[in-house]
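For chain A:
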Amino acid sequence: MKRYEIRIAGFGGQGVVTVGKIVGAAAALYDKKNAVQTQSYGPESRGGACKSEVVLSDGEIHYPKVRMADILVALSQPALDIYLKDLKAGGILIIDPLTVIKEVPRADIKVFKVPTAEIALQVGNKKFQNMVALGALASLTGVISPEAFEKAIKDSVPPRTLGQNLEAFKKGNDYVRG
Partner candidate 1 sequence: MAKGERGEGVEPERIFMKHPMLEYLKESGAYGDRFPTIFCPGCGIGQALNYALNAVDHIVKKDKIPRDNFCFIAGIGCSARVTSHYLGFDAIWSLHGRAPAVATGALLARPELRAIVVTGDGDAAAIGGNHFIQVCRRNLDMTVLCMNNNLYGMTGGQSSPTTSRGVPSTTAPYGNVENTFDLCEMAITAGANYVARWTTAHPHQCIQALEKGIRKKGLSFIEIMVQCPTHWKQEPAKMMKKFKSQAVRFSPEKKSEALKKDQFWVGEFMDRDRPEWLETYQKIMDRFKEKT
Partner candidate 2 sequence: MPKLYIEERYCKGCGICIEFCQAKVLKQSKKMNSRGYFPPESDEMEKCKKCGMCSLLCPDFAIVVSDE
Partner candidate 3 sequence: MSEVDETAFEPLLSEEAQKALRGPLPPGDYYLFGSDACVEGAIFAGCRYYAGYPITPASEIMEKAAQRMPQVGGRFIQMEDEISSACSLIGASWAGVKAMTATSGPGFSLMMEAVSFAVMSETPFLIVNVQRPGPGQGYITSSQEDVMQARWGHHGGGAIIALAPSSVQEMFDFTIQAFNYAEEWRVPVILLADETVAHMREKLIVPPWEKIKVINRIKPQVLGIPPEKFLPYEPYEGKVPPMPAWGDGYRVNVVGLVHHPDGNVTKYSPEMHMACVSRIYQKIEDHADEIAQVEGLYLEGCKNLVVAYGTVTRSAFEAVEELRENGKKDLGFLRLKTLWPFPDGKVRSMIGPLENVFFPEMNLGYMIHPLRESLRDRAKQFISIPFLGALHSPDLIIAKINEVIRGK
């Protein structure tokens, strides 16, 4: 794998950075790949624009950010509007149809509509939305092993909510597969 680029974008508070963190940790620690995760956000603690990027490679990673994404997870309409153009032809787009309401204006990509917030509510809390998205992302990229993901999730979430996080992850995983 030369260079695989993942971008997750949405509102602050949706857990976008956590998704990036887990993807990077799974790849770097448990799948022995090189991974660089970066993030950027506005001045707001909650509700502003927020994105997280992960670059994976078997070789050394120089430029740490996304040049042309292989996969884009857009959890808000503005996020899609800004980053859609930087998605590779043939790339994967995951959106939440609840918050991304407009038609996706590109035909050369694979679009997956995952109602992340709704599924998260089934698990018990909207805040597991990011884990649903992560589940979908994990299943669709296929570059990182599911075991690595599970271990990385275990490292990053409080033990008390681990069960729910894993459940949300699995539901997201299943949703795009089924």
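In this section, a contact is a pair of C-beta atoms (placed from the backbone, for glycine too) under 8 Å apart; a residue touches a chain by one contact, two chains touch by 3 or more; residues count from 1.
These made the cut because all candidates are chains of the complex that A comes from, given by their letters.
Computed from a predicted structure; not experimentally measured.
Picking from 1, 2 or 3, the partner of chain A by touch in this complex is candidate 3.
Those residues of chain A that touch candidate 3 in the shared complex are 20-21, 24-25, 28-29, 34-40, 42-43, 61-65, 67, 158, 160.
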